[in-house]
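Could you have a look at this structure, given as structure tokens, before my questions?
One protein chain is absent from this view; the other protein chains keep their places.
By written order: A and B. Residues from 1 in each chain.
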Amino acid sequence: MTSSRDMPAPSTGDPLFAKIESVLRKGNYLKGDDRPLRRILDDDAAEVARLNMDLEAITSLMKRLYDEGRKGLGDPVRVDDIFEVSVREDRGILACPFRDHFPAPKAVVEAVNLKTGRTLRYTILAWHMIREHGFFQGKGSPFRIEPAGLKDFLD
Amino acid sequence: MNAFLIPALSIAGLTTVLAIIILIAERYLMDYGEVDLHVNDKTFHVKGGNTLLNTLKEQKVFIPSACGGRATCAYCKVKAVSGFSEVLPTEIPLLTKEEIEANVRLSCQIKVKNEAAIEIPEELFRIKEYRATYELMRDLTYDIRLFRFKLIEPAHIDYKAGQYIQFRSPEYGEVSEPVYRAYSMCSRCEDKDHIELMVRRVPEGIATTYLFDHLKVGEEVVFTGPFGDFYLRDTDRRVICVAGGSGMAPIRSIMMGMTSQEIEQRQPIFFFGARSRRDLFMVEEWREMERTNKGFTFVPALSSPEPDDDWTGETGRITDVISRHVRDFSQCEGYLCGSPGLLNACVEVLVSQGIPEERIYYDKFA
Partner (left out) sequence: MEQLGIFVIFFASIFTSNILLTNFLGMCSYLSVSRELKTAWGLGIAVVFVMTVTSVANYFVYYYLLVPLKLEYLQYIAFIVVIAALVQLVEMIVDRVSDRLYAALGIFLPLITVNCAILGSSLFLVIRKYDLFQSLAFGLGSGIGWLTAIMALAGIRSKMARRSKVIPALEGPGIVLIVTGIIALGFIGFSGMVQIN
């Protein structure tokens, strides 16, 4: 093993995991990022730990913003007097690439932190993958959320 | 010489024997031969070994599917009467206990390996795969476009106003696999050799990016259909339609299909919700319909009009506007088309005003 983070080569690795990785690549969730999936997950997990983030609480808040924001039917909704959220919904569902049978509604949440002026934009599928799989998406993916950015937004 | 020949030949021999065993085994084990698949009262002779969904597709019987066989959307449920394995681990998360007991299965997961029988709704037999050419388009708003297609094969389509098709968006650019997306038809169903779709551009959306940015006039497209339980019911109740954005599509199709007597009798009223004036479209067309049909009313409502919109019409959320315009909900039917949030809010309002849920219709393909 060459570095402390590199696991054995993919050919002897977990075949289920390899399949998920190929689905993610095809779906452009790993766009522009050549690192193996295991590396991406580990690096982001390390970042989350370094920043002392409580992912459970953070993703619960993201879900609450979605639930409240939906009521606006496209118009912005004020939540907790701190956030202004608008949710754009389209018809259809997206299958979660991690094969956990989660049907993600097609929704994009755009939230503004009124105190700091920062904006956070995420899809429900992206939220699900962060919460259940620790997957923040590849560095070039249009819906990637940097853990640090997520933390800054909520402060 | 022998010292080389004998080892080489023995290993070659061993490998050959094993290869032959594998070939024989494959012939015998993996060839399920032709089996009889009974679907309702029809019987198909099919090649065994494929999933039920794909096997039926080859026989031109299209079971609805939104997730491409990944055991996620649960649209492909069928009643498996006999001839299939026990419930698979991939199906369990998506089937209720009652469904499992009733032999309801995911057709994208079960394989046809021997004689089998299933039951499907009869309407599914009418679903076909169509080839068509992209004829023209019309921009309706900054992000909604109308697409018109001329059918090639089959040359005619039979559908009820309000139904939708599953459009096949092929591989293109960085997209390596085709996907299917549902769009309601907005054209009049009497025009049997064309279909028109209203499509709203989705940011980073696979199919809408293809439709808006890659598809060229004259190119061929593929779609299956017609699908859906969303169509005008044959009653004499008042018709209340509510839509937002591209949800106008099936409503337009339904309204264009109503005769003047029907409109006179059923007094349809169409509430269209948008944010500001730039989200409104086809207003003139709807006003024209009001002029030629006194029984029809068109109520556009803007939830957040811009100052220079010069808007004098209804404002506020569409659900509030509805209550202001209809007094007697008791003999009404609801026809809704829009985002999941809009549907939920409207159902709530209509139910609270006295319309029973069974009389509120909408496409559940969210």
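By our rule, a contact is a pair of C-beta atoms (placed from the backbone, for glycine too) under 8 Å apart; a residue touches a chain by one contact, two chains touch by 3 or more.
Treat the numbers as computed from the prediction; the structure is a model and nothing was measured.
Q: May I ask which residue of B:35, B:80, B:110 or B:202 touches the chain that does not appear here?
A: B:110
Q: Among B:41, B:86, B:122 or B:190, exactly one should touch the missing chain; which is it?
A: B:86
Q: Of B:14, B:136 or B:217, which one is in contact with the hidden chain?
A: Considering the complete complex, B:14 is the one touching the chain left out.
Q: Identify the residues of chain B touching the omitted chain, counting contacts across the whole complex.
A: 6-7, 10-11, 14-15, 18-19, 21-22, 25-26, 29-30, 85-86, 88-90, 110-111, 113
Q: Could you please point out the chain A residues that touch the chain left off the display?
A: On the chain A side, contact with the omitted chain comes from 1, 4-8, 11-17, 19, 42, 46.
Simple rule for what comes next: only the chains that are shown with their structure count from here on.
Q: Measure off the straight-line distance from the CA centroid of chain A to the CA centroid of chain B, and report it in whole Å.
A: About 28 Å separates the centre of chain A from that of chain B.
Q: With touch defined as at the start, can you tell me which chain B residues reach chain A in the complex?
A: Within the complex, chain B touches chain A at residues 66-68, 70-74, 90, 93-94, 174-177, 181-182, 200, 202-205, 244, 273, 275, 303-304, 317-318, 339-342, 345, 363, 365-366.
Q: Report the residues of chain A in contact with chain B in the complex, numbered from low to high.
A: 26, 28, 31, 70-75, 87, 89-96, 99-103, 105-106, 108, 142-143
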